[in-house]
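The other protein chains are all here in position, but one chain of the complex has been omitted.
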Amino acid sequence: MAPHDVQNQPDHRRIPIQKVGVKNIKYPIIVLDKKNKIQHTIATFNMYVGLPHQFKGTHMSRFVEILNDYRQGIDMRNLSDVLTKMKTSLNAESAHVEIEFPYFIEKTAPVSKAASLMEYTCRFIGSMEGDEKAKLTVGIDVPVTTLCPCSKSISDKGAHNQRSLVSVRLRIKKFFWIEDIIVLIEESASAPVYALLKRKDEKFLTEQAYENPLFVEDIVRTIAEKLNADGNVTWFSVESENMESIHNHNAYAMVLKNGRRE
Amino acid sequence: MAPHDVQNQPDHRRIPIQKVGVKNIKYPIIVLDKKNKIQHTIATFNMYVGLPHQFKGTHMSRFVEILNDYRQGIDMRNLSDVLTKMKTSLNAESAHVEIEFPYFIEKTAPVSKAASLMEYTCRFIGSMEGDEKAKLTVGIDVPVTTLCPCSKSISDKGAHNQRSLVSVRLRIKKFFWIEDIIVLIEESASAPVYALLKRKDEKFLTEQAYENPLFVEDIVRTIAEKLNADGNVTWFSVESENMESIHNHNAYAMVLKNGRRE
Amino acid sequence: MAPHDVQNQPDHRRIPIQKVGVKNIKYPIIVLDKKNKIQHTIATFNMYVGLPHQFKGTHMSRFVEILNDYRQGIDMRNLSDVLTKMKTSLNAESAHVEIEFPYFIEKTAPVSKAASLMEYTCRFIGSMEGDEKAKLTVGIDVPVTTLCPCSKSISDKGAHNQRSLVSVRLRIKKFFWIEDIIVLIEESASAPVYALLKRKDEKFLTEQAYENPLFVEDIVRTIAEKLNADGNVTWFSVESENMESIHNHNAYAMVLKNGRRE
Partner (left out) sequence: MAPHDVQNQPDHRRIPIQKVGVKNIKYPIIVLDKKNKIQHTIATFNMYVGLPHQFKGTHMSRFVEILNDYRQGIDMRNLSDVLTKMKTSLNAESAHVEIEFPYFIEKTAPVSKAASLMEYTCRFIGSMEGDEKAKLTVGIDVPVTTLCPCSKSISDKGAHNQRSLVSVRLRIKKFFWIEDIIVLIEESASAPVYALLKRKDEKFLTEQAYENPLFVEDIVRTIAEKLNADGNVTWFSVESENMESIHNHNAYAMVLKNGRRE
């Protein structure tokens, strides 16, 4: 052992470390885009490996080297390669990566057809244990409108409504387009939200939301019902957080597929 | 000079420092409460002094000593003492303090009269230059409901509405109760928000908001008009940020008294 | 059924909801304090119940009523009562509460003995399923200093060091004082941090940190070793996030008791 190779010294406490690595590092990456083939975005990475009990430390710089190698294209299909590379490069038995990035999709307003970009937050979370196949979870956050059925039912006029953030996490068998899940979620809300709306769109969406009142419980159930019917999704969680216009706190609901934790 | 008294060494670059000190330190404090006399809260402090060009450094520990001395009672009236103490203790010609804290007021729901505590964010910002009198600015953030007049006007049913955050900053001549400004702001919104509402309250507030549609422009103007009429307020800014239920971004407006910056 | 009692309507989708309730509501509470008996603080609450598949909705206002009832004293011992009350009041089979609050402890600087308050973030997380006993997890975040052994070993002079945030989560058999766990963590770091230090304290702590270099892996193992030896702790996680002074990202490590998830 070189005199200064402190990380490679033995450790005698017999405590393996489940995750060690770099956290909250931002890097520009290229991801797949259903319509435009690729999309440039900026991701926040957490990259960890498991460290067996007999080793004192890991090699932090190698995580960033791997990030450099893959930044020209990271997707659901090659995340397994990233994890394998992490295991090999760091002599580890397990590897774990979390990638969060904004993803933009062009949407057209419902009546005026005015085009604009909507931002969604996406996450790829991958784990690899020993020689097992990588486990991949995809997360998507979709802002929507919800309108309260109780408020509509009891009030002579109007109904309180608000921006809500729906978050799904999906464990899947094979590649799917994030765009398709976003459509599924937006169609389950009282109304979708847009970056650009003209007056006739605003009329359309106000009335659409009023016709489709949903409790926070309803929106997570509606989405869960659809995901239950999707054979590609082996596990999911669905959450909704409604920034209620009548309170300074949020209403929240969460459903897990078959009530099971991931 | 003691060999290690690095901060007291001279500096030759002829550059005075407008603000130097401690930032983002949290401390429990006691503030005045109109109904209950005192209120325990937890504040985030920024404390700075001006450093003349000939001195190399300030003494960071003294800021925290002053914090310790005053934490049993900080209010609009003794903030001037805090600033004087900062100037004296740090041999400075100017002092600046920013204090932000949550403040709770018991509110009763409009119909059920159910009681609960609402949280507001308050700020005391004080500056003292040389021998001048301290300048004090008080900031208050009040969450409210706003309902869109355009959406109401063009839609057959319903209207989009949302939680909005109104923020005022006031420069005042003499002590006032934060509680009174909060009432002024809540009465200027489409409806106030509450922590606890029963069903009959929800009906009342839904209808109240529907009857009082306000653009983001309207709410800041309504509040500005009232503050213009208050002789104790020598300067103000009023901002509102509406977390629109039909967009993933916010609508914003700001008015300054007579269009002047602070 | 009353015509407007929308929440009590049946739901036919056969999807139970694991968690539904209020999120991110702030409330002033009183907690236990080892030295001063009680401490006033301000907590952020998430309060959820499980909703059986046959019910359409829950009653959000009842969570806030319970909050009101217990705010004069919430601790590890009565959290079970809060959960039982949530189950009863909302006719639910399970209840879940998350409470996060700043907690202040007076510390004396190591040499000057100057006294100041240090802020720690604490969490109580409680769950109750059916007639089972409540499960309680306590979380504590402790900021400390870490100094890099590799940097010290390879450099002729100095060593990079930084503020680190150690977070533990503990499942315990019976009541313990948060203060004792904080001491355990601070003694496991390169050095503790303080709000108020005089020059002689700064010398002491600089030298203490230099004498106690620790990788992020070391600090979580040292704490895990001590918690493994504590018979009251039936499960734990230990994390450390080091805001490294040589990078713009953080080094991170996590150990779970016996490698098991909670």
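Read from first to last, the chains carry the letters A, B and C; within each, the first residue is number 1.
By our rule, a residue touches a chain if its C-beta (ideal position, glycine included) is under 8 Å from a C-beta of that chain, and two chains touch if they have at least 3 such contacts.
What you see is a predicted model, and the numbers here were worked out from it, not measured in a lab.
Of the candidate positions B:Ile17, B:Leu32, B:Val111 or B:Ala134, contact with the hidden chain is made by B:Ile17. Remark: the omitted chain is touched by one listed residue; of C:Gln18, C:Ser94, C:Ser127 or C:Gln162 this is C:Gln162.
When the full complex is taken into account, the listed residue touching the unshown chain is A:His40, out of A:His40, A:Arg77, A:Lys173 or A:Arg260. Here the missing chain is touched by one residue of B:Thr108, B:Ser153 or B:Asn232, and it is B:Ser153.
Remark: the residues of subunit B touching the chain excluded from display are 3-4, 6-7, 11, 13, 15-26, 46, 48, 51, 56-58, 60, 149-150, 153-154, 215-218, 220-222, 224-225, 228, 241, 248-256, 259. Hidden from this view is one chain, which touches subunit A at 4, 25-28, 39-42, 61, 64-65, 68, 102, 104, 114-117, 119, 195-199. Residue positions on subunit C in contact with the hidden chain: 118-119, 143, 145, 147-148, 150-152, 154-163, 191, 193-195, 197, 199-200, 202-203, 205-207, 209-210, 243-249, in rising order.
In this text, only the chains that are shown with their structure count from here on.
The centroid of the Cα atoms in subunit A and the matching centroid in subunit C are 25 Å apart. Averaging Cα coordinates per chain places subunit B and subunit C 29 Å apart. Residue positions 119, 195, 197, 199 of subunit B are each in touch with at least two other chains.
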